[in-house]
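Excluded from the complex is one protein chain; the other protein chains are retained at their positions.
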Amino acid sequence: MPDLLEVKNLKTGFHSENGFLPVVHGVSFNVKQGEIVGLVGESGSGKSVTSLSVMRLFHDTPGEIVEGEITYKGKNLLDLTEKEMTSYRGKELSMIFQEPMTALNPVLKIGRQMRETIMMHMGMNKKDAHQYAIETLESVGIPRAAEIMNEYPHQLSGGMRQRVIIAMQISCNPSLLIADEPTTALDVTIQAQILKLLERIQAKTNMGILLITHDLGVVAEICDRVIVMYAGEIVEEATAVELFENPQHPYTKGLMNSVPKIGSKKKRLDSISGTVPNASNMPKGCKFAPRCPYAMPICQEKEPGLIASENHSARCWLLDEETVKEEEKQIDY
Amino acid sequence: MNSLQTESAEIEQSKSPNSFLQFWRSFHRKKPAAISLYFVLLLFIIAVIGPFITPYDAAEPNYNNLLETPSLAHFFGTDEYGRDILSRIIAGARISLSVSVSAVTIGAIIGTILGLISGFIGKWVDKLIMRICDVLFAFPDLILAIGIVAILGPGLKNVVIAVAFFSIPSFARIVRGATLEVKEMLFVEAAESIGAGRLRIMFKHVLPETLPTVIVYFTMNVGTAILAAASLSFLGLGAEPSSPDWGAMLSVSRDYIGTAFHLVFFPGLIIFLTVLAFNLLGDGLREMLDPKMKD
Partner (left out) sequence: MWRYLIRRIISLIPLLLVVSFVVFMFIHIIPGDPARLLAGKEATVEEVEMARVSLGLDKPLYEQYFVYLKGLLTGDLGYSIKSGAPVSKLIGDRILPTLGLTFLSIAWALIIGILIGIISAVFRNRWPDHLGMFTAVSGISLPNFWIGLVLIQIFSVQLGLFPTGGAEGFKSYIMPSFALGAGIMAMIARFTRSSLVESMKQDYIRMGRAKGLGSKQIVFGHALKNSLIPVITVAGLQFGFLLGGSVVVETVFSFPGLGTLLIDSIQFRDYPVVQAEILLFAFQFIMVNLIIDVVYGFLNPKIRLE
């Protein structure tokens, strides 16, 4: 399958009073057509900034993409003018956000917000767009869609709103959907429904989905492939099956231990101690070393590269047998 | 605020807390506010030493120089009695500043105390004070002031009372809001739990926390007060027409519009610049002291 999206060496950061603070440090990955890729990490890992970079959504923020390539269907999005990019958003690449409660404009009716996208990207008149919007709403499982078109966002529940947003963002048949924590703000039962919905849409339209989440449970549910990010870097990448069977990076292992297993009697989760380092004071060596239970002396000094095998790659010195031997020798003496 | 902004805001906050020196430095980075501060300081100095530095006697008529246009001898020209307008403006600084500053000070003290009581004690006391404020708010500021002067009679002393009066409710509301916020904070509870008296908590712990808000509001209100006092004098309800009060000067010079415009121009300009300086200073302080107000 061809690459739908290919991100190469992406560097993004924020301008602040103390100068430029990099948040994403040279990230590369791809999403193929018909694939659901999970982008996983704690808050502050740079996963949201990565996804916003793909959409180039840094208006009215101090964020800036400083380096890299984002190739979509063979075209580098970073070369497009803002106007060209605008015509891509919603039509070619779409995005749904974490907070369904605030992502819809509270003073405009659902219908108006649905129609404007459709009229703009599909060149329909108001009447056709209205009909098409109702059909799209129905396709994501919204009952009494025609009535909802005349209602305001605050009249709907959180789950309904997220459905409306999904309908809005897939209405123009984009090839790539970026879903930034689409279920985090919802009740558990609704979460499952929304994930099922995304899976169904994907199967029907064969679009690529980049799913950003901090929840490995969500990944296990629907993703084909997983990218784990830590402190602005990719630390592990594998197919979902492979990753869950054989996690290689200590960070990924830590994340897995913090997922509650069904039937497990443990009440508390083993979460990783400490927090993601601040953008303004990154550790010198491996960025995870300060929190890593297996850290070796070299980890504090030198940053490891991605060590790849088939279907799997991870950024950790432990995977480099020679280094491990060297380190062990030093400890022995 | 969306998550991205929260993230970048968190990065911003890694700055160290402000010491006075840092405060002073970053205040100076705000040029309009810094210039305004020096202008206001200059005005206060002029208000104190004004009578000693006027080039001419501000009150002495000179019938040889009536209505002279601005020249090297008289930078702002002379008025209908041949008095030097620059000298009168310098002499008037004391009147304008003392009237407005004392009025706002009185309003601020009474308003702050009412706001503290209202916010801190709550219950019916709060309700009563807030209802009184509602009633005062129902009268447009200047109308309230005019009404008070109509009762008490014209004159600068009554202008001070009138302006102080309409400043009270807004200070009361603002301090009440700030007090309610402070009340939620831990150290107030802690002070209560170790049995500190209410009055003590109110003045030793709550008041200092609300001071930044009061200072910002005070600065901006001085500007408003100068305008209000000038308006009252202009309407003939404030300073004596013969006094060098800026508003009174404009009131008299109205009759010379078309013949000697400088009589109108300079006193108005100085009122404008003074009020502008207080407003810009207030804006600058607000940005510094009240992070919530930042864009």
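As written, the chains take the letters A and B, and residue 1 is the first residue of each chain.
Convention: contacts are C-beta pairs under 8 Å (C-beta built on N, C-alpha and C of every residue); 3 or more make two chains touch, one makes a residue touch a chain.
Predicted model, so just to flag it, every value in this text is computed and none were measured.
Judged over the whole assembly, touch between the missing chain and the shown ones holds for A, B.
Touch with the chain that is not drawn comes from one residue among B:Ile45, B:Ala73, B:Met185 or B:Ile257, which is B:Ile257.
Residue A:His121 is the one among A:Lys47, A:His121 or A:Arg163 that touches the chain not shown.
Among A:Pro106, A:Gly123 or A:Pro143, only A:Pro106 touches the chain left out of the display. Mapped onto subunit B, the footprint of the missing chain covers residues 1-2, 4-5, 131, 134-135, 138-143, 145-147, 149-151, 223, 227, 230-231, 234-237, 247, 250, 254, 257-258, 261, 264-265, 268-269, 271-272, 275-276, 278-280, 283, 295.
Residues 55, 57, 59-60, 83, 86-91, 94-95, 97, 99, 102-108, 116-117, 120-121, 152, 154-155, 165, 168-169 of subunit A touch the missing chain (whole complex, contact as defined above).
Simple rule for what comes next: only the chains that are shown with their structure count from here on.
For the pair subunit A and subunit B, the distance between C-alpha centroids works out to 52 Å.
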